[in-house]
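Only a single protein chain was left out; the remaining protein chains are all shown in position.
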Amino acid sequence: MKALVYLGPAEKALQERPKPQIAAPTDAIVKITKTTICGTDLHILKGDVATCKPGRILGHEGVGLIDQAGPAVTAFKPGDRVLISCVTACGKCDYCRKQMYSHCTTGGWILGNTIDGTQAEFVRIPYADTSLYPIPSGASEEALVMLSDILPTGFECGVLNGQVQPGNTVAIVGSGPIGLAALLTAQFYSPAEIIMIDLDDNRLAVAKRFGATASINSADGKAVETLMKMTGGRGVDTAIEAVGIPATFELCQQIVAPGGVIANIGVHGKKVDLHLELLWDRNISITTRLVDTVTIPMLFKTVGSRKIDPKLLITHRFKLDKILDAYETFAHAAESKALKVIIEA
Amino acid sequence: MKALVYLGPAEKALQERPKPQIAAPTDAIVKITKTTICGTDLHILKGDVATCKPGRILGHEGVGLIDQAGPAVTAFKPGDRVLISCVTACGKCDYCRKQMYSHCTTGGWILGNTIDGTQAEFVRIPYADTSLYPIPSGASEEALVMLSDILPTGFECGVLNGQVQPGNTVAIVGSGPIGLAALLTAQFYSPAEIIMIDLDDNRLAVAKRFGATASINSADGKAVETLMKMTGGRGVDTAIEAVGIPATFELCQQIVAPGGVIANIGVHGKKVDLHLELLWDRNISITTRLVDTVTIPMLFKTVGSRKIDPKLLITHRFKLDKILDAYETFAHAAESKALKVIIEA
Amino acid sequence: MKALVYLGPAEKALQERPKPQIAAPTDAIVKITKTTICGTDLHILKGDVATCKPGRILGHEGVGLIDQAGPAVTAFKPGDRVLISCVTACGKCDYCRKQMYSHCTTGGWILGNTIDGTQAEFVRIPYADTSLYPIPSGASEEALVMLSDILPTGFECGVLNGQVQPGNTVAIVGSGPIGLAALLTAQFYSPAEIIMIDLDDNRLAVAKRFGATASINSADGKAVETLMKMTGGRGVDTAIEAVGIPATFELCQQIVAPGGVIANIGVHGKKVDLHLELLWDRNISITTRLVDTVTIPMLFKTVGSRKIDPKLLITHRFKLDKILDAYETFAHAAESKALKVIIEA
Partner (left out) sequence: MKALVYLGPAEKALQERPKPQIAAPTDAIVKITKTTICGTDLHILKGDVATCKPGRILGHEGVGLIDQAGPAVTAFKPGDRVLISCVTACGKCDYCRKQMYSHCTTGGWILGNTIDGTQAEFVRIPYADTSLYPIPSGASEEALVMLSDILPTGFECGVLNGQVQPGNTVAIVGSGPIGLAALLTAQFYSPAEIIMIDLDDNRLAVAKRFGATASINSADGKAVETLMKMTGGRGVDTAIEAVGIPATFELCQQIVAPGGVIANIGVHGKKVDLHLELLWDRNISITTRLVDTVTIPMLFKTVGSRKIDPKLLITHRFKLDKILDAYETFAHAAESKALKVIIEA
C-alpha cells in the first residue's frame, strides 16, 4: 500500500509499504478514505519529536471503513464507517477510567508517532472498540475528519479548560487552525466577546468570518494596551494560548482578569516565565492538556444538529498520490492560506 | 490607645494613637481582645509591600467586641463578640457577588496595609456587616483568631484550589504556619497521603504530629527522587506551594502527576520558570489566590464540631505591651519554634 | 401616585396612593418607567398566595430611575437608570453569601407580595445596592424588563439547574412565557435538540420561531410515545417543567433518560406522584428553585452582545392608566396570544 513515511529530520517520502495486520485481538484494520495533516506532523519533520523514529508512517487523523476486526472487537464489523481518534485508549487503565485517554498507559498519542499512522491506505488501530467511533450514515466524511484531533483539541484544551461561559470575554492568542478550532467551539457557550490576536491579517479576517467579535494584530507590540482598552481595563475571563511560544504565553498573563483562566493549547518547546510576583494574588488558573478526545461523541451531536460546521476549516483537497503537494501547501500556510487540507486515500 | 506602628523598612514602634472613629455609616469600631502577627507583617517590615506606608498601624487578624456600630450596620451591636476577616468585603461589587472578596473594588486586603489595622486597642472595620463574623458564646477566642487569615488561606488557596479528595496523595512544600494550616485543613477531605517537604526537621516533626503521613527534608537536594519513590513513580495529585520562592515552585512542577494540580499559596517576589516544554501535555492546573475568607462560616462549624483544633498552631502568648517581643519571637521562628503568637490587647 | 392594588381574591383596582418614602438607610425610591405583569400576579388575584394581603400594590418587575437614595446607598444616585430584581437581597445573610438571594432572611420575593410593588409610579426598594442593577446607557429598557424575573427564572431554574450542555437533548414542558424564557436561554449552551411540549399549537409555533428544534402537541395523550420515537427510545438529558401541575411533572418523569435531570420551574399548588419504584436506579436528579436572579449581570452581557433578544417575549404595550386592560390581555393569553405585556408608567 502507499504510505507517507518519515525518514528523519526534513525527510519524508511516499513509499510502498505492506498492509498492516491484526496484532492483538482488540485491533482493527481501517481502510482510510480521508485523512489530513496536523501541525504536529510538521514538528516531527523538524526532528522535534524524539519518540517518532525514521521509518514511521505519519498521520493520526482520519475516517475510513473497517477492513478487519480482531476477535475481541465487538463494537465494529468489516464495512462499518468509522472516525479514528488521534488518541488511542485501552479503556481499562486508571487514566482511561478517569477519561484521561491522553495518558492511557498503553495508548495515548501513539498513531503516527510510536506506531504507524493514518497517512496511508490502511492503518492498524489498537483497542478499536474504545479508539474508533461509528459514523452515522449521511454524515459528511470531510467534516468528520476535523473531529479526529483539531476540534476536540480546541474544545477540550481551550474551551472546556478555559471555562468559557455565556456573557464572558475570551481572548484567543493565535489564529491558526487550532486557534480557529477553539474559536468555533467557544461559540457553543455564547461568550459576549471573542477577541482574536495574531500577527497575520489574513488569519484575523478568517477569524472574523468564523465568529470573532474583535481582532487585534499584535505586530505593533501594543496588543495588551489595545485589549485592555477594549475590555474597559478589566482583561479577559479566558485567555486561550494557541501558539506555543514564550511571547504568546506572556501576553496571556498580561491580559487575564482576576479570577480568570489561561488555557494553554500550544505545544511548547521551551520553558516560559511565569510572573508569580504579579499573579500570586490574582486568583487565576493556568491549565495544560493533551487532548483526550472524550468529547468526540458530544461533537458528533453538535455537527449533526448544525451547531458547528467543521468544513469551514478545510481549504484544500488532495489525493493520497499528491500528499507531498499537500504537505507543501500546509507547510506554507501564510502564502497558501491553508487551514486544514483533506487527503483522499 | 496603644498601637504597633510601621515606621518604614525595618522600623516599628508601639505608640500612643488616637482611637479610631466611625467614618462611614457601614463602619464599626472593634475593641480588640486578641490579635496575632502574620508573615505578611514581616514582609511589610522588610519594605516589600509598597502599598503600606510609614505611619500605618499593622495587623489584619483578630477577635474583639463591637465598641460602636455605624447607623447602617444591622448585623452587629455594641458588645457583640466578633471575628475580623483579614479581607474587607463591600458585599456589592462584581467581585464580592462572585465571592471573590479578595478583589473587592473598595476592600480586599486593606487592614494593616492601606488603612490602620488590628495590632492596637481598637480598629475601624469598614463594611462591618460583611467583614465581621459573630462569635458564638462559649467558643475559644484564641482558636478563632486562626480563622481571620491563616486557616482560610491554607484551606482556600491550598486545599480547595488543590482539589484535595478522599484517597488522594498530597504534597505540601513548606512546613511553616501556612503549610501547616493547609495540612490541618486538607484532612477535612481524608486524603490517603500527605507528604510534607521542608528544610527544617523541627517543622517536619510538627507536621507529623499534625497529621502528615510522611515527611521529606529537602536539604539533600533529593526531594523529587525521594517523593517519586514514595509514590511508586507516580507523583502527587495535589502539590501545595507554601513558601513563595522559585526553587519550591520548581519542585512542585517536578512532582505533580498527570491530571494533578499545583496550588500556590506562597507570596512570590520574583518570576519563576514554568516548564511548559514538559507540562504542556500533562493535563495539569496551576492556581493562584489571595484568600477570600469565604470559608470562615464553614470553618466555624468545623471548629465547633472539633473536626479541627486551630489552637495547635499557637505556640506563644504576649500582652499588647510586649508586642515587640512577640515580633522578635515570630521573626526568629527557627530558634523560637514559633508558629503563631497570640497578642492580648 | 397611581398604583394597581390587590383588594382580595379576584379584586383589583387602579388607585391613587401616597408616594413611598425612604424607610431605612439602605432603601432607594425608584420612579418606574416600565413594568410588566407576571403569572404570579394572576395567582395572587386567584387568592392562592397567602402572604399577599389585600391593599398591596402588585408587581415585582421593572426598570426606572433612582428618585431618592438612602444615606447608606453607595452604588446609585438620583437620576441613575436601574433594573429592579424581583428578589430583594440584603447581601449579608448566610443565604445571600451563598448567592441564594431567593432565601434572603429579610428579603427574597417580597416586592408586590409582602411589601408594595412596581405596578405604580414609584416603588421603595430595600437593600438598593444589592437589589438594583445599573442600566448601561443605550440599552433598551423594554428588553431589560425581561431581566427582572422571567429570563433569570427560565435560565436559573430551568437551564442552569437542568445542566443543559452542547449536543444534549432538552425537552421543555410548557410553552408559555416561562417555558419560552427557558427556550431562549437554553440556546446559550447549544443543545442539539430542544423539544417543546404544550397543548396549544399557537404557542408551539412561537416556540419553533424562538429556536425549538421540534414540538409536540400533547393533547392526544401520546407525548411520551412521540418523544421516545424522536429520541430513538432514549429520552432526554434535561426535562424542564414549566407548567406546575401533576400531569406535566408526571410527563417529565416518563421522558427523562438515565443520568438526566428534571428541572422544575412550575409553581405547584399540590403534591405530585414521584415514581421512585421506577426511578430509584435511574441516576437522575430533580431540582426545584425560586429564582435567585444571580445571573442578571451575566444576562446583561448576553443581551448587550446580542446572544439573546428579550424583546421577542413582548407582545403588547399599555400605559399605566390602562393597566386593567393589560391584565385582561395577559390573563386571556390563549385568545390574545399575549406573552409579556409592557406597562409604561
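By letter and in written order, the chains are A, B and C; residue numbering begins at 1 in each of them.
Convention: a contact is a pair of C-beta atoms (placed from the backbone, for glycine too) under 8 Å apart; a residue touches a chain by one contact, two chains touch by 3 or more.
Because the structure is predicted, anything quoted here is derived from the model rather than measured.
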| field | Of B:M196, B:L299, B:L320 or B:I342, the residue in touch with the unshown chain | value | B:L299
| field | Contact residue for the chain not shown (choose from C:H103, C:K208 or C:K322) | value | C:H103
| field | Positions on subunit B contacted by the hidden chain, ascending | value | 165-168, 187-193, 213, 297-302, 304-305, 307
| task | Spell out, residue by residue, where the missing chain touches subunit C. | result | 95, 98, 100, 102-103, 244, 249, 258-259, 264, 266-277, 279-290, 292
| note | Missing-chain contacts on subunit A, rising order, are 25-26, 71-72, 74-75, 90-92, 94, 96-97, 99, 129-130, 294, 297
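The criterion applied here is as follows: only the chains that are shown with their structure count from here on.
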| query | Just how far, in Å, is the C-alpha centre of subunit B from the one of subunit A? | reply | 41
| request: For subunit C, jot down the residues that touch at least 2 other chains. | output: 297
